[in-house]
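One chain of protein is taken out of this complex; the other chains stay put.
Let's look at chain A:
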Amino acid sequence: MVFILGVNFPEHRFIWRSLETFFGIGPSTRQRIMARFHLHNTMKVGDLNQTQILDLTAHLDSMKLENHLRRQIQQDIQRLRDTGTYRGRRHAMNLPVRGQNTRSQIKNARKLNRAERF
């Protein structure tokens, strides 16, 4: 097991796959992180040496990920609402924010566009 940013990963797992498990890292960010530390595509978590693990963890630490990122999204919505913008109001009312029609298909908006979103 290899410990990266507070999570244990089995050694046989691909690094790209492990990185993409974090909230806030998708394929594009992952490619950039891997290129930064010269990790090739088929590298497994077990192939990392200790310094590489430390570097990687330090870099991930410096990024806004997981709960930090979720909180920031929260705050952004809160700010919109507090300043009384149209977008903030739409969030507060659980309605689409970007000008979609509201006649039928707004299920996702109802679910997601909340001021208190988790």
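Brief remarks follow.
What we mean here is this: a residue touches a chain if its C-beta (ideal position, glycine included) is under 8 Å from a C-beta of that chain, and two chains touch if they have at least 3 such contacts; residues count from 1.
Basically, contacts and distances are computed from a predicted model.
A chain of this complex does not appear here, and its UniProt-recorded name among "N-acetylglucosamine-6-phosphate deacetylase", "Translation initiation factor eIF2B subunit epsilon", "RBR-type E3 ubiquitin transferase" or "Small ribosomal subunit protein mS29" is "Small ribosomal subunit protein mS29".
Annotation: of A:Asn8, A:Thr42, A:Thr83 or A:Asn101, A:Thr42 touches the absent chain (contact as defined above). Not every partner is drawn; the one left out touches chain A at residues 31-32, 34-38, 40-43, 47.
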